[in-house]
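Every protein chain of the complex appears in place save one, which is left out.
For chain A:
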Amino acid sequence: MGQRDITQFEASMKRRKNIISAVSMCRLDVESAVVKKEVETDGGDGALSSSRYTLGRGVKRKQSSCEDLDLPYPQQRQLVLDLCLDKLQNCQQRAEPSLHRSVLLANTLRQIQQEMRQEGETCLPPAPLGPSLHASTPRHFPDLPPVPLDCPPPLIGALSPLFPLTNASEDVQLGGAENETVLPSFAVEENARSSDSLFGSFEITNSTSYLTDLPLDDIFEDIDTSMYDSSDISVLPFPAQRSGGMDDGLKNASCCSSNGSLQLCLSDLNDLDHIMEILVRS
């Protein structure tokens, strides 16, 4: 039985002796009106909320970046989306993120992406959205609890191209009335680039890990790849027709390479043909 292995931990209390101190400790001393140190709830979040909400009456509160309900809908959505990505990214930085929270965030992200895709189908060429939608949300899940070690720092770094976008939108809203006149132009610009820059960053995610995490890297070892930075690589088209998106491609690629038939594998993925061209040329 397992319990025999436990070191006996005895937490005991001399009841009679301590009862008086216990009582006095427990009773609220109203007369002395001691100001007790209040504990701030977890770090930044608590601080954020308290600073935002506890200002006294008459003090104008700092406008929350998303409290402005007059924001045009696409901007609101973009803001929620950005926060969502930001939170998911923070989730990943924790040793063991809350699965509950990640799932709620990912579902929200999916919902917004689907909405954007539907809009995109009517007004944007659908091509760039297709494969990246597959890659985006699922990409987060393999990094959740069961395989936390699979969450390498490069992945987090790879998401960083998103930040300028996030900051830009926050600045706009935090600026309040002054910037309100600027909003319309921003809205157009952001709308136009939001979807592809967002998804573009996900492609970077995949392609960076593609190059750093896999045995394929060894093959590129003696080739100077410095000229192809990650943004260039992200432009490389990926096999969109594969049902499982990027991960399938990666699995195939890695298993092929371990069989020593990389060449065959890559020619299979004819979308990657021009990687080979580059290889041959150099």
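In this text, a contact is a pair of C-beta atoms (placed from the backbone, for glycine too) under 8 Å apart; a residue touches a chain by one contact, two chains touch by 3 or more; residues count from 1.
Throughout what follows, contacts and distances are computed from a predicted model.
Asker: Pick, from "Mannose-1-phosphate guanyltransferase", "Protein YIPF5", "Serine/threonine-protein phosphatase 2A 55 kDa regulatory subunit B" or "Signal peptidase complex catalytic subunit SEC11", the protein name that UniProt gives for the chain of this complex that is not shown.
Answerer: "Serine/threonine-protein phosphatase 2A 55 kDa regulatory subunit B"
Asker: Please identify, in ascending order, the residues of chain A that touch the omitted chain?
Answerer: Spelled out for chain A, the touching residues are 1-3, 6, 8-19, 22-23, 25-28, 30, 36-42, 45-46, 48-50, 52-57, 61, 64-67, 69, 76-77, 79-80, 83, 87, 95-96, 98-101, 103-104, 106-108, 110-112, 137-138, 141-142, 144-146, 148-149, 247.
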